[in-house]
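On to subunit A.
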Amino acid sequence: MSVFYFAALFSASLLGACQHSEPRDAGSVRDDFGAAVIVGAPPRRIVSLNPTTTEVLFAIGAGSRLVGRSMYDAFPESALAVPNLGAALRPNVEAIIGAKPDLVLLYASQDNRDASERLRQAGIATAALRIDSIAQFERDTRLIGRITGDSVRANMVVDSVRATLDRVRAATRSLARPTVFFHTWDRPLITIGGGSFLNELVDIAGGRNVYGDLPGPSGIVTVEDVVRRNPDYVFASPITAKNLRADPRWQALPAVRAGHVLVFDTLVVGRPSVTLGAAARSLADLLHPGAVR
Partner candidate 1 sequence: MIAFDNVSVRYPRATSDALDRVSLATTRGTITAIVGPNGSGKSTVVRSLIRRVPLRDGRITIGGQPLSDLSGPDFARRVAVVTQREDLTFPVLVSDYVALGRFPHLGVWHAAGPADESAITAAMGTAGVDELASRRVDMLSGGEWQRVRLARALAQGGDVLVLDEPTAFLDVGHEMAVFELLERLARDGQTVLLVSHELNLVARFASHMVLLDHGRVVADGRPVDVMEAGVLERVYQWPVSIVADPIDGTPTLVLKRSR
Partner candidate 2 sequence: MTPTRWLLLALTVVGVSILAIAVGTIPVPISAIWDAVRGTGDTQLTYVVRALRLPRVVMASLVGVGLGMSGAALQGTMRNPLAEPYLLGVSGGAAVGAVLGQAAGVGGVFLPLAAFAGAIVAVLAAFVVAHAAGARGDPRVLLMAGVVVGAFANAAIMVILANAEPNTVRNALWWMMGSVGEAAWPQIAVLLGYILIGGGALVALGREIDVLALGEEAAAGLGLNVDTAIRRVFFVASLLAAATVAAAGLVGFVGLVVPHIARALGLRKHRPLLLASALVGATLVVSADLLGRVLRPPAELPLGAVTALVGVPFFLAKLRRLT
């Protein structure tokens, strides 16, 4: 099975190597605002204002063409060498235009609609992308690949991530499924909802998010409600875990009393990006140690 897979990948990459500068198919590509993204030649100066898209660009080999990033884009490490253009939401449009890009990638939120409009009016190709789920990651990585002319590498990245996810899913499929509370933020108390990639990761890792019934990627909840739902485990970042254990309120949760607080690595798990596979793997190792080989 894996040999066949590798062979398919290899031949695809050979094809890709021959068609390095394939002609752009002028067919319209739509971003997550529903707007068409029209690109002529492969962009040579890219501004990416989102940690996920920046990381994807580097992964597909377009990192050297980046001329601007947002202040939050810190992955991979080489991203830090790219000029910092400031905010990712309501960005400084003048600074962006000043970097003379021929492609701008923005996070598709209402806060960025204005910037997106103004950049288009300035004649700059703009794509607003919102990567909240695994499916969106796959679609948008391929989309980015098409726009930048790195489709082959993009497909490789997507396939590699998918392969890891499949492996983890298979390893945990038949195991008992503990319930999990994912602690994202303290004040207010925020957790992940059914619409978040983390919800999918928890599922792949062999757990069940007690707040999977919440619509959207996140939701504000109360300690009492968490106690009522009584999860078997709590996922928390290192700082949050420390506060959790010290907070007398959280002692009301049997999982905390029993020491079932699992600490995840924010750097790996924090974003729906090329690290998705590793993220699923890390969560599975916490929930079902030794299950994934």
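Here is how the candidates were picked: all candidates are chains of the complex that A comes from, given by their letters.
Following the convention adopted for this analysis, contacts are C-beta pairs under 8 Å (C-beta built on N, C-alpha and C of every residue); 3 or more make two chains touch, one makes a residue touch a chain; residues count from 1.
As the structure is a prediction and not an experimental result, all values here were calculated from the model.
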Only one candidate among 1 or 2 touches subunit A in this complex, and it is number 2
Residues of subunit A that touch candidate 2 when the two form their complex = 89, 185, 187-188, 220-225, 227-228, 243, 247-252, 254, 257
